[in-house]
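Here the complex is missing one protein chain, while the rest keep their positions.
Coming up: subunit A.
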Amino acid sequence: MTAAPDTPAPPAGPFSGLPRVLRLIAGTALSLAITILGLLLVTFIIGRVVPIDPVLAIVGERATTAQYEATRLALGLDEPMWKQFAIYVGNAVQGDLGQSLRTKREVSADIIRYFPATLELATIATLFGVLVGVPAGVLAATRPGTWVDQIVRIVGLMGYSMPVFWLGLLALLLFYGILGWVGGPGRLDAGFSMMFELDVKQRTGMILIDTALAGEWAMFRNAISHIILPSAVLGYTSMAYISRMTRSFMMNELGQEYITTARVKGMPEWRVVWVHALKNVMVPLITVIALSYAYLLEGSVLTETIFAWPGLGSYITDALFAADMPAVLGGTVVVGVVFVTLNMASDLLYRLVDPRAR
C-alpha cells in the first residue's frame, strides 16, 4: 500500500529560501532587469551609430567650435564608451532619458504626458477584445459548423483584413458624422479639454480615472463618448485575434478526456464548458491576450492619427520625422520596457493559473 503523496522538493536556486510565489516573483524580476539592460544597450548603440551628430543637433549648424566643444563635454561624449554607457544606464534608471530636441522638454516628462492616453485607449480596447472575443470564441467552439460559428468567423475575418485606418474613418463618419452618437476626434470636447488641463487634478493622466476621482461626471461622460469609438476600432482587431485563438484552444480542450469525466459526473454543459474547459483554455490564452495588449500599448499610429489621439504612437512618429533622436530612443526604451514587463507578467500569471508550470 502506498502512503501519502510525495511532494516535489523545491528546486535549488538563488531564491530557494523564499516561499514558492515570492521565489517566482523574485526570479521574474531578476530576468526582467537583465532583459531591460540588454534593451538599453541596443538603444545606446543605435544612438551612437545613426548618422546624426548629437552635439550638432543641439547647438545648431552656426555654433562656434568652442560652443560645440562645451556641449560635447557636457554630454560626456569625451568619455570612453563603457563609461558613456554606464552614465546612460544610470540616467535611465533615474528616469532621465535626455532632452527632446523638438519639444525642448525632458523626454521622460513628454512620455508621462503622452503615455497615459495610449494606456487608457489600449486598456479599454483590450477589455473590449477580451469581453467580446473570449465568449465569442467559446460559443463558436461549442457549436462548430453552425451559423453562430460562421458569424464569429466572418466577423473575425473582417477584423483581420480591414485596414484599421479605413475602419476608423468609416466609424467616425457613421457614428460621429451622421448619427452623432459619440464624441469626435480628441480625448474630450474642446471646452472640456481646457477645463481638464486647468481644473482637474491629474493624478494618472488617464482622463476616465482622473475625472472619476474628481467627481467631474459630465467630463467623465464626455471622455467616454470620445474613447468609445477609437477603442472599439482598436479592440475589434484584438477581438478578432482573441476569438479565433479561443475557439481553437477550446476545441482542443473539449476533446480531452477530463471533459468526458465531468460529463460522466453529470455536470451540466455550461459548467463543463465555462469552468472545466475554460480554466484550461485560460492557460495559453493569457499569453495571447498579453501579447495583443502589449502590441496596443506600443501606440497605434494610424488610430491615434485618425482620432487625433495624443498618444505614444503619434509622439514617437512625430519625433522620428523631426530626427529627434533622444525622443525616439527614449520612446523606444519605454515601449520596450512595457513590452518586456507585460510578457513577464503574463509568464507569472500563466504559472499561477497552471499548477504544472510552477
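Convention: contacts are C-beta pairs under 8 Å (C-beta built on N, C-alpha and C of every residue); 3 or more make two chains touch, one makes a residue touch a chain; residues count from 1.
Criterion: contacts and distances are computed from a predicted model.
Entry comment: the absent subunit's protein name, as recorded by UniProt, is "ABC transporter ATP-binding protein", drawn from "ABC transporter ATP-binding protein", "Tryptophan synthase alpha chain", "Mannose-1-phosphate guanyltransferase" or "Ring-1,2-phenylacetyl-CoA epoxidase subunit PaaA". Within the full complex, the residue among A:Y160, A:W181, A:W217 or A:Y258 touching the omitted chain is A:Y258. For subunit A, the residues in touch with the chain missing from this view are 1-8, 256-258, 260-268, 271, 276, 279-280, 283, 353-356.
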